[in-house]
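This report refers to the structure that appears directly beneath it.
With one protein chain removed, the remaining protein chains of the complex are shown where they sit.
Order of writing sets the labels: A, B and C. Residues in every chain begin at 1.
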Amino acid sequence: MLKVQNLSISFVTRIGVNKAVDNVSFSVEPGKITAIIGESGSGKSVACCSLLGLIPSPPGIIENGRALFDGIDLLKLSEAQLQKIRGSDIAMVFQDPMTCLNPYMTIGDQLTESLRYHQKARRKEARQRAVELLQEVGIREPASTIDDYPHQFSGGMRQRVMIAMALINEPKLLIADEPTTALDVTIQSQILQLLADIQKQRNIGILFISHDLAVIADIADQIIVMQEGKVVETGTRSDIFHNPQHLYTRKLLAAIPTDCKQATLPKSEPLIEIRDLCTWFQRDKAPLKAVDGVSFDIYRGEVLGLVGESGSGKSTIGRSILRLVNVTRGQVIFDGLNITALGPRELKKLRSRMQFIFQDPFASLNPRMTVYETLAEPLLLHGIEDRSTVSTSVLRLMDNVGLARSFARKYPHEFSGGQRQRIAIGRALATRPEFVVADEPVSALDVTIQAQILTLMQELGREYGLTMLFISHDLAVVRQLADRIVVLQAGKVVEQASSVNLFSQPQTTYTRQLLQSIPGRGLLKSKIAHD
Amino acid sequence: MWRFIGFRMLQAIPVLLVVITVTFFLIRLAPGGPFDSEKAVIPEVQAALEAQYRLNLTLFQQYASYLGDLSHGNLGPSFKYPGRSVNELIAAGFPVTAELAFYALLVALVIGGIAGVVASLKPNSVQDYIPMSVAMIGICMPSLLLGPILILIFGIYLDWLPVSGWNDSPGDKILPAVTLGSAYAAYIARLSRAGMLEVMSQDYIRTARAKGLPEWQVISRHALRGGMIPVIAFLGPAFAGLLSGSFVVETIFQIPGLGRFYVQAAFNRDYTMILGSTIFLATLIVFFNLLSDIVAAWMNPRLRDKLRAP
Amino acid sequence: MTAPTISDLAQTEQGTSLWQDAWLRLRRNRLALIGLIILILFIFIAAATPWIAPYGYAQQNLELGASPPSAAHWLGTDIFGRDLLTQIMFGGRISLAVGFIATAVALLIGITWGAVAGYMGGRLDAAMMRLVDIIYALPFMIFIILLMVIFGRNMLLLFLAIGAVEWLTMARIMRSQVQSLRQQEFVEAAVSLGLPTVTIIRRHLIPNALGPIIVYTTLTVPSVMLLEAFLSFLGLGVQPPETSWGLLISYGAESMEEYPWLLFFPGLALTLTLFSLNFLGDGLRDALDVRSAKD
Partner (left out) sequence: MQFSVLKILCLVLTLTPMLACGGGESNVSQGNREGILHFGNGAEPQGLDPHVVTGIPESLIINALFEGLTVKNPYTLESESGVAQRWDISDDGMTITFHLNPQAKWSNGDPMTAEDYVWSWWRALNPAMGNQYGYMLYPLKNAEAFATGKIDDFSDVGVKAIDEHTLQVELNTPTPYFIQLMDHHSTFALHRPTIEKHGKATDRFTRWTREENIVSNGPFRLKSWQLNRRLSVEKSDTYWNRDKVQLNGIVFYPTENISSEERMFRVEQLHYTQTIPLEKIPVYRAMKDSPYANAPYLGTYYYLLNINKPPLDDLRVRQALSMAVDREKLNNTVLHGSNVPAFSITPPDTLGYQPPKVFSQNIEAAQELLAQAGYPNGQGWPGLELTYNTSESHLKIAVALQQMWKNALNIDITLANQEWKVYLDSVDQMNFQMARRGWIGDYVDPNNFLDLFLCDGGNNSTGFCDPVYDELIKRQAPQAISREERYALFNEAETRLMQQMPIIPIYTYTSNHLIHPSVKGLPPNLMDYINFRYIWLDKEQEAIE
């Protein structure tokens, strides 16, 4: 159906030409799911977007190649001709349903507009179709929710809407660009199931783009692995998973978190005791009980995993412990000190002993401060170094988190996500804290990078003798690092156990549900079986 | 939403009270009184005049009696226009000024909006620089200058439009509206360009394109609404600014608006008129700031829910 | 882990400032550079005017009166027979000084006020912004008359008066910027580091909110110059025979049909300044916005 041959795309910038896609060929069969795998920057998105003329040009230039779609070369079409194909024959689903839906339009308007534009459908029938389709993708009560705005839907629901939007003109080919990356694991597995179902029912071709092999492990028919703009390996699912040829493919497979940390630490006395912690947010009617009566201990030197879906209050607990949000009730006792009762001055003293690593390395670094300034700031603030000695420490810190020293003068935007997260880790460790809250530190990163960062955190944790609260929605990641795990649901603790126990004998249905949705479970099992 | 509005309204009350009090005493500090004229006034006459306007009371008594009248909605008699009450002068002038300001805002919105949107479509190109430069000229051209230039060109040399008047002959609102609105066009152009640039880089614009919508629909249906929010938020303060800044245009075009009364009241030391129009305009400023906040929030569905919640 | 070498240190210690970095970027923006050059040229001319002006600024030739540009008077003369070029040069001294200093005053107050209100939020924010509302609502004309009476004529006062009006909008813009920045994680990170509030505002919030402020500033400078003319006309500010661009423009407007050059040349000077500032402002904003700098 779609045959891409020798596609090359370059980005011309002031510093030079960057070949984003280099002589790539692949094909998509109707009725099959073809997956393109590669880390960010591997050119997988650019290659797919270029098919529909959606890359910015300039700077993007398609140098050569063909993309035959039902015999027509997409790359040679005019903008007007492409518009006819976009959204009708070929539709796209993008990564982040939060930003890809227009927040100012009702989903009904957004759903029907391409139908009305492409098929000149009447308002009423377009709406009827939209409602049916919403029903099909699993939106409840579509007849009334069709007039809602995107923000009134959860992330998973939004992605369903996106899928419905893509399907509305009954395309022959659906390009899904990382459709589940921004979602929680439980939601991710639902969306994957939905895509697989749709593909079967409608018998369409799907081009699925992802950085994570595990995600497509259960659904892809054909897998294409890309690295640095080139296709390094192509094969069927079983070929790739069971008989990977290329080194890079093997690396990707290895990055799928599989190991489970064995609880090695003897029980020490708790560093932090959390007692009946409640953090409520003021809302108009009833308060939002983000954290509602949570109690647990964190022992010195251990890594405690905190797991839950988004909205379960796990981040709020982390922020409450560090007093970044105001606690409604309860106590947080840090090394004998009741943090919730501290005044600003005492709190400031304590700040150097506990630090926070944020989820989004893009947002958590001041875009107008260089790495050097970012890392020097806490050192100078807490009087750990003075102006004359600070550079030595900063450079040493950069060494520790694996950043080249020559990067010191660069700004955050000049780094990749993984490097940024290293900066953030460096900043958190600069004050040599005893306790660190890591809030989803790897969920915004590619799998290969995830593995590196997790390794780094493990190493540094050991080296600095850290106690850590590791927050994540992804059990697979947590169990790699955590000694014990606390499972959270709707602001309440549902289960706590050592990692090994939790995985082998989950006590509650909720935990079991979480375990079910770990991507590539089937594969994992087989892999573990192999091992 | 009502709670939000009510809260803001409550905040407005102390603001207005402070404005009234400060203005009341400030204007008394200014040298010269309402009855000073080039020809010396005989002391007995001066005393009689002061008695008629209660200026013979102590300042505090005057303040108290003013507040008393105000609570009945009575802004007192004008000093400059004996026989007219301040309420009457405002009632006569305000509708005209409001209409003028409304048209001026439309002009600013059309010129600035078009320039900003057009410029944003191809940033840092000729298509950006030229519309922005045109919109920018309004800043360099105070009404004092632009008004007469427009009159000379369109009123006298071309003889297309009336040189003055308001509602006297068809077309006599065009030149004043353009003159008054052009200064704001630059701000609106700036805001809409920045807003559109921001929105055009959003993911949902890519989604819209991926749906196969033609570019003009992408812009008009998807980009404009978000891109114009900063402009909408600016409209309230801008309208308030237009209302209180229409003096020059009203004078040049012989428009019977409130701006003339307001500025001249200060020069005439027409105490009641200064106070009355200050209170009136301050109320309007508070109101329009609130209104544009609400509208801007209303245009953003996410904030709309916050407003809607009781 | 090797100890850092001396050269590493030297390299990192210098050139880390945001502004130096912005300057490097700015130099690559041609329009901004042209704007900067014109501004510098204007400032240079203004500084050197007492030595390079072709005539004395008060030197009249009543019999000559208003005359169009000629060899003796390149830009013509005004109704007193004074050389217009000289007037514009001397006027530029006042206008540029007022424009930049008053705007700087407004910036200083407005940014601080807006940033503090936006960051602190709550009651303090409400109180601070209501004060802005109050000042905004007070009758400006009375304020000017009072200033004039209480303090007499004084250039410093002029700057203050103008700054006192212009900072209000700056504060509003700054506040809304800071309010949205405050939600960002890097600010939370700064809090969790234990940075004092002042430092958070100064180092983390203000530099990130400068974009819109710069744009607004470029529009403020010319309007301040025109406001100065109005105040001078009312008696607060420069007194004849001293002059400013704003005054020259408003006098020129009176006789634009009879003596168009009296309007055209001062108007040109102001417009050039506005456009230069504008391009410079845009360039500066882009240069400071390290994120959008795609190189």
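Heads up, the rule we're going with is that a contact is a pair of C-beta atoms (placed from the backbone, for glycine too) under 8 Å apart; a residue touches a chain by one contact, two chains touch by 3 or more.
All values reported here derive from a predicted model rather than from experimental measurement.
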Displayed partners of the chain not shown (whole complex): B, C
Identified contact with the non-displayed chain, of B:Val18, B:Leu89, B:Leu191 or B:Ile205: B:Leu89
Interface residues of chain C (partner: the chain not displayed): 58-60, 62-63, 65, 79-80, 145, 148-149, 153, 233-235, 239-241, 251, 254-255, 257-259
Hidden partner chain, residues of chain B it touches: 30-33, 35-42, 44-49, 51-52, 77, 80-85, 89, 92-93, 103, 106, 109-110, 113, 148, 151-152, 155-156, 159-166, 169-174, 177, 216, 220-221, 224-225, 228, 251-254, 256-257, 260-261, 267-269, 299
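Note that in this section only the chains that are shown with their structure count from here on.
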Farthest chain relative to chain B (centres taken as mean CA coordinates): A
Chain centre separation in whole Å, for chain C relative to chain A (CA means): 45
Where chain A and chain B are represented by their mean Cα positions, the distance between them in whole Å: 48
Between chain B and chain C, centroid-to-centroid distance (C-alpha), Å: 24
Junction residues of chain B - those touching two or more other chains: none
Chain C - residues contacting chain B, complex: 31, 126, 130, 133-134, 136-139, 141-143, 145-146, 149, 169, 172, 212, 215, 219, 222-223, 226, 249-250, 253, 256-257, 263, 267, 270-271, 274-275, 278
Touch list for chain B against partner chain A, complex: 3, 202-204, 206-215, 217, 221-222, 225-226, 299-302, 305, 309-310
Complex contacts: residues of chain A adjacent to chain C: 13-15, 319, 322, 324, 347-352, 355-356, 358-360, 363-370, 372-373, 377-378, 381-382, 391-392, 394-396, 399-400, 405-406, 408-409, 411, 413, 424, 427, 431
